[in-house]
Each structure stands twice: as C-alpha cells, then as structure tokens.
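The complex is shown incomplete by one protein chain, all other protein chains being positioned as in the whole.
Entry: chain A
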Amino acid sequence: MNDKTRKKGKPGKLPLSPKRRAQNRREFIRTSVMAAGVVGFSLLGFLPLAQGTSLRLRPPGALKKPDDEQKFLAACIKCGQCVQVCPVQAIDLADLDEGFGIGTPYIDARSQACDFSCDGLQCVLACPTGALTHELDYPADARMGFARLANPGKCLALQGKGFKGQARGPDFKGVLRYEEVDRWNPIPVADHPYDLELCDLCVRQCPIEIRIADCARQEAKQEDHDGQALVAKRMGNECPPRHAIALEPVESPDGVTRMRPVIKDGCVGCGVCEMICPPEPPAIVIDIHKITDMA
C-alpha cells in the first residue's frame, strides 16, 4: 500500500504559490537560526572546562587524572545516586555554570568532607555508569587529591598553640563520625568540642590515621588471643598500608622546636583535615591537582 502511495502520489503535487514559497523560506531561516542558537548555547558548556573553573574535588573513585576530568564528565550520567547514599551528605551536584559538568558530583571539603564513615564506599557502589570506578575497595585506595599546608602561618600547632572548644564554631553544620561516641551515626562537629594541649585536629581526625590506629589496636588484641583478630581487621576498614599525616618537629626561625603537620604518601585527599582545621582560612587544604602517586 505504501509503495503505491509513493509512486502515484508525486504527479498530483502542484507547484507552490509565491506566498507559500516565501513562507517556506522564512521558516527555513527561522529554523536555521533556532538550530544554531540551541547548539551554540549547548557548546558554551565548554567554556567553564576551558577556564578550569569546573575542576572540583570529586568523590572517591572518580575517573579523573588530577588535571583532566574529561573521562569522568563523559561517564557520569548526572543522576545523583552518589549524593543520596552518602551518610554525611558530603556530595553536591554541579550547576549549569559548570557547563558540561552540570549534574556531576563534587565535594566542598571545607563545609563537609568525605570521612569514609560509610566504610564501604557507598557512592562508588551506587554509581550506575562507572564514573566512580569500582576498582577501589577501601578508603586507602581513593585518590581524590592531596593535602597541603597552604597557610603555615595559620597553623595552631606550628604556633605551639592548643585548641579548646568547637572546631568550627557553634554554627558549623558539618558532621563527622566519632567512633567513640557512635560507631554508626555521624554527629555534628559542633556537638563534639575538643580540649587539646597542642592542636592536632588534622592528624587526630584523619580517616586514614584513625583506621591505622584501629588496626594497631586489633594487632595488639591479636597478640592476646592468637589468630582471631586477623579477620576482624579486614572488616570494611582494610588497614591502610601507609600513613597519611603526622605532626613532626621542625626548628622555627626563632630557634624553638615546633610541631608541624607533614602530609605523607598515604593521603587520599578526602578533605577532613581541611574541614576540621579551626582557623579561617584553613591552614591545610586539599590540592585537587595532585594525588599521592605523583607526590
């Protein structure tokens, strides 16, 4: 039936009237302008990438090289499932001002860092496209960035000062999991005041250092009752093989020995140190252009 229609349909076509032809021409021009406008606008999405303003701290497992996120932006389907599973709500989605990065997850470490309190890397497990690659099993495998003592002048430890009170003030909304308070649920940092003779918050709250200390305790237990604890230590928190941060003595210009946070090659760039650091701006920040393997 269709073939017939096409064969016999043509001869019946009348030549178009001049008015109709003018309408068609106008429609063609309108359509071309609209098409150019829409495609042109969509391509503006490249600008934030070219300017580098779309570079962000990404969740663990993000497919990215420190200076190139092309693969990550391509693989991310912009659904936000990683946002939904994060127990500390560290992940936000980028907006249209980040161009092609729209809808992609990032972490603003200063307001809420990833403290790995989900243990199982829930965001990685939630990702449907592999934009957060399943190739990592434990927090210590993450390569998000690398901490840096950006403002040594602000560092309380380096000034020989202690810290007393709420790390980020009473109005700070950020949360952390304090295992000694609640093994399962993160609590507001504001609800957990400190009283430290020498400020060591960045070391004390480092998720990697906390896990190393846990493992050390398990190790000690193992010596008590032979063999049993080896299994326990592998539950979710696989012992990080390398230290991430430590306070080490340095000789200051005035001849006094002070303690300075030194970032070690076990740092994964989760951002907890940046989040917990009391001064404003923080002494320690995450450098997203660097990861430990290139350190």
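Here is the rule we go by: a contact is a pair of C-beta atoms (placed from the backbone, for glycine too) under 8 Å apart; a residue touches a chain by one contact, two chains touch by 3 or more; residues count from 1.
Just so we're on the same page, contacts and distances are computed from a predicted model.
Of "Yip1 domain-containing protein", "NapH/MauN family ferredoxin-type protein", "Carbon-monoxide dehydrogenase small subunit" or "Acetyl-CoA acetyltransferase", only "NapH/MauN family ferredoxin-type protein" is the UniProt protein name of the chain excluded from the display. Interface note: of A:I102, A:L198, A:C239 or A:V262, the residue touching the hidden chain in the full complex is A:I102. The omitted chain makes contact with just one of the residues A:G80, A:G120, A:G162 or A:P279: A:G80. Considering the full assembly, A:L93 is the residue among A:L93, A:A190 or A:C239 that touches the omitted chain. Interface note: of A:E27, A:D137 or A:E280, the residue touching the hidden chain in the full complex is A:E27. Touching residues on chain A toward the chain that is not drawn are 1-2, 4-5, 8-9, 12, 27-28, 30-31, 34-35, 38-39, 41-43, 45-46, 49, 70-71, 73-81, 83-85, 92-93, 95-97, 99-100, 102-103, 126, 128-131, 134.
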